[in-house]
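With one protein chain removed, the remaining protein chains of the complex are shown where they sit.
Chain nomenclature is as follows: A and B, assigned in order of appearance, with residue numbering initiated at 1 for each chain independently.
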Amino acid sequence: MANESLVIEDLTYGYGKHLPLALSALSATIRPGIVTGLVGPDGAGKTTLMRLMTALLLPSSGLLTVFGLDTCSNASQLHEIIGYMPQKFGLYEDLSVIQNLCLYADLRNVTTTDRRQVFARLLAFTGLESFQQRLAGRLSGGMKQKLGLACALIRKPRLLLLDEPSVGVDPVSRRELWRMVEELVDEETAVIWSTAYLDEAERCQDVLLLDEGRLIFSGPPQNLSERVADRCFQIQGISGNRRQVLARALQQQEVQDGIVQGQNIRIVLRAGHGQPALSVLDAGSEARLTPVVPRFEDAYIDTLGGGPGGTSLLAAAMTSLPRNRDVIVEAEGLTKRFGSFTAADDVSFTIRRGEIFGLLGPNGAGKSTTFKMMCGLLRPTSGTGRVVGLDLQKAPGKARSRLGYMAQKFSLYGDLSPRQNLDFFSGVYGLTGAHQKETVARMIDIFGLTPHLTNSAKDLPIGFKQRLALACSVMHEPAVLFLDEPTSGVDPLTRREFWTHINGLVEQGVTVLVTTHFMDEAEYCDRIGLIYRGRMIASGPPDELKTQTRSPQIPDPTLEEAFITLLQQWDAKHEEAP
Amino acid sequence: MFHRIRALIIKELLALLRDKKGRMVLIVPPLMQLFMFSFAATQEVKNQTLAILNLDRGQPALTLEQDFTAATTFSRVIHLQRSEEIPAVINEQQAIAVLWIPPNFSRDLEHGQTAQASFILDGRKTNAAQIIQGYAGRIIDRYRTRLADKGQQSGINIVARNWFNPNLDFRWFTVPSLVCILTTVIGLIVTGLSVAREREMGTFEQLLVSPLHPLEILVGKALPALLIAMLEGSLIVVVGVLLLRVPFNGSLPLLFGSMAVFLLAIIGVGLFVSSLSMTQQQAVLGVFMFLVPATILSGFASPIENMPHWLQTISYANPLRYFMTIVRGIFLKDVPVAVVWAQTWPMAIIACVTLSMATWLFKKRME
Partner (left out) sequence: MSNRLRRMSALIRKEFAQIRHDPSSLMIAFVLPVILLFLYGFGVSLDAREIKIGVALQDQGKDADSLTAAFLASPYFQAHISRDEQLLEQELVAGRLRGLVVIPMDFSRQVEKDGASAVLQVIADGSEANTANYVQNYAQGVVNTWWAMRQRNHAVWDQHGAQLATRIWFNPELESRNSLIPGALAIIMAIIGTLLTALVVAREWERGTMEALMATPVAISELIIGKLLPYFILGMMAMLGSVAISVTLFDLPFRGSLPALLLSCGAFLLAALGQGLLISSASKNQFIAAMIALITGFLPAFLLSGFIFEIASMPPVIRALTHIIPARYLVTNLQTLFLVGDVWSLLLPNIGILLLLAAVLFFLTARKTVKRLR
């Protein structure tokens, strides 16, 4: 019993008679003293399992015991020993930080005498000391997550359940979140961390991998990674267009999966196949295949049967734009002040045709403000944003008709069917008559939406929502695509498909501006602008940023490490010179 | 531009009507209100209980008692024995009125003296008390006429006519009023929630980055609401005429013409509220804050003429006031164009004001 904090036996759960089971015949044990990752694509049943563990749902059949407490009969005792952070944090946005803490302290029976110590510890721990009176709704995404965690930790729980705590959180906050949780874990405590990000799964000592309600792997993540042990390579030294190389690589029979990593391309080979011939990939004379350490994600894709192919039908159907290197998107001294607070301060950059430009930065640093000014959602206090040479303030309609926009969360009309959404957005962008009909039909065809045409968009599986959102934003064949955290919370398979389309579009001459917290996504960018404290503190190709931050301690930094180092360097410089 | 607005209108209609729940919300509550109001909202006074304390055995007293019990207003009669019972009967609302005939009533009458009976009313129910007071006056007048000697002249012969509604059927008043109130509710709810809902769903940004001009977005919100509220209005007219048997004497084109102008004014208010609110909850409460005073000042619950002058002045800004007059006029009186026009142009001015205010606020809050 000592090393089994949670026992799941033959657990099944269904939301309704006519719906497929959310969880079926799940058996697993979870040990204290480690962080257990709960991973799987969206809709795999992660949240359902979390809710079953908190006794907020009761199993349809099977057994779930937490430290010997049955969730069916001992729910109230169970609630004394768990800490739970639901996906939407469970914070009261209209209460202040300290009010939220006090509320949860009272609910968890932490008395006034203990409280001072506990609060001091948690506020220091989360770095929220100076924000005690701020309303939770006004905190940045990262701070909200930390506060949510603090609320779950008020009385040290024996079981801590975190449901996707890192969605929409920047790498710095994400690291701190991990540090906080790892500090907490001891022999007595079990932590379950649900996530769609597989680099996080790799940090867990144990992983439960769910797919369509079934447990397809459980154990240390390395065990899963081993299955692709000798099959992971990087194509380095590419001199041609790396996106085209990737597309060609994915067409090879030997290649099962591939992504862009800065100037290089990472591929996973199919089991039982040899290496692809580099000559076929046309990657230049310098190109070479270097074996790399397998990642959990490689194994994950492998387990699920490989990624999508490398060709984008969408891109093929689009008329290609002129091939020149004109400046398409231009930000010139963009500044935005809200009262005395400067959200963006003199941000300038240019993006040339066929380039992918990524905006990175911690939550609340001014990244979204800049992005919103670029697509005309916010009026800059000073400076101008131009798209295809058109000023967004002077000719908003014209400029906007040349850009496509995909929002962070699913923001199509959920009550409308996919076809109605397509009809609407094509109509809004001025497509008419036969041309409109053809375009909509083509989108339905390309994205395989036919089986879902009569459903409401909100009921589509996440992957199809993603496709539909992309379809809606490109029907008018925009010259520029604005993507706001396009794959946040989306599983790796869907993300790969998405980027295949984006890469294809870029090859047709489309220009892309993307914001992201997700380093794998940032690796796809040609150039990155790092926004911090309202300013652009660094910009350049991902590999260049990595090189810039090389140091004896970190000789070969990842993009995430580079990101963090750059922020630290800036902070250090600005503390010296007041 | 036309195509873009058309796309917006189709989208808006689908968003409202595609979902079964959405359709239900638009159709069931208004019809329920229509039926409930048209049956329940009556200021007629019927089925009342009268208490009688008759201490006189004489024939004249009995006749008076019978005259009262025969009145259609009273469906139940309680006979009291002692005057001490009166306070309890009234206080506990067992009866709305007490007729108290003193022991010497018949004798006084026969002696040609003043014979006074008492009639006590419960002042808590103002409206009922007032109307019953009127009835009682008529009963006693008739009673006197009947008892009067031949030498005395009877009163003037009054021919009472009620134009447009001969039997003063209260439903003929309620249903046209409800056409106004329910179209107002629909117009407000549809527009009031629309922008707030898109804000909550995140689709609003999607609209703002499209080439749509803010005015196009507003038109795209206003026209579907206009269409739906007009349909709703027609539905209520049809149900009112066919099922509830309220006559429709006037001209349909005039009704719909003025309805459109009225709805534009209401939609302006709805869009204003919507642009103001960040969440649907705020929008619902905002709609409520307009709806309640507007209904009270419309002349539905009580005639506007009864209000103090300063409130009457305020009510000139209430579009519902004009529309109420128009609809009642068209339903029952077949009013001529000139009369409708006199009530329509103020609504047109109000519509201009509310719509421009909504546009101004919408543009201001775009960021």
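Convention: contacts are C-beta pairs under 8 Å (C-beta built on N, C-alpha and C of every residue); 3 or more make two chains touch, one makes a residue touch a chain.
This one's a predicted model, so the numbers in the text were calculated from it and none came from an experiment.
Student: Identify the residue among A:93, A:129, A:230 or A:459 that touches the chain left out of the display.
Tutor: A:93
Student: Please identify, in ascending order, the residues of chain B that touch the omitted chain?
Tutor: Missing-chain contacts on chain B: residues 21, 25, 29, 32-33, 36-37, 39-49, 60, 64, 88, 90-93, 105, 108-109, 112-131, 133-134, 136-138, 140-141, 143-144, 147-149, 151-166, 168-170, 172-173, 176, 193, 277, 280-282, 284-286, 288-289, 292-293, 296-297, 301-303, 305-308, 311, 325, 328-329, 331-333, 335-336, 339, 342.
Student: Against the chain that's been left off, what residues of chain A make contact? List them.
Tutor: 15, 51, 54-58, 75-76, 79-80, 82, 84-95, 99, 102-109, 111, 135, 151, 161
Throughout what follows, only the chains that are shown with their structure count from here on.
Student: Between chain A and chain B, what distance separates the C-alpha centroids? Give it in angstrom.
Tutor: Result: the chain centres lie 56 Å from each other.
Student: So in the complex, the part of chain A that touches chain B is made up of which residues?
Tutor: Chain A residues touching chain B: 375-379, 396-398, 400-401, 403, 405, 407-417, 420, 423-430, 432, 456, 482.
Student: Write out the stretch or stretches of chain B touching chain A in their complex.
Tutor: It is residues 3-4, 6-8, 10-11, 14-15, 18-19, 22, 201-203, 205-213, 367 of chain B that touch chain A.
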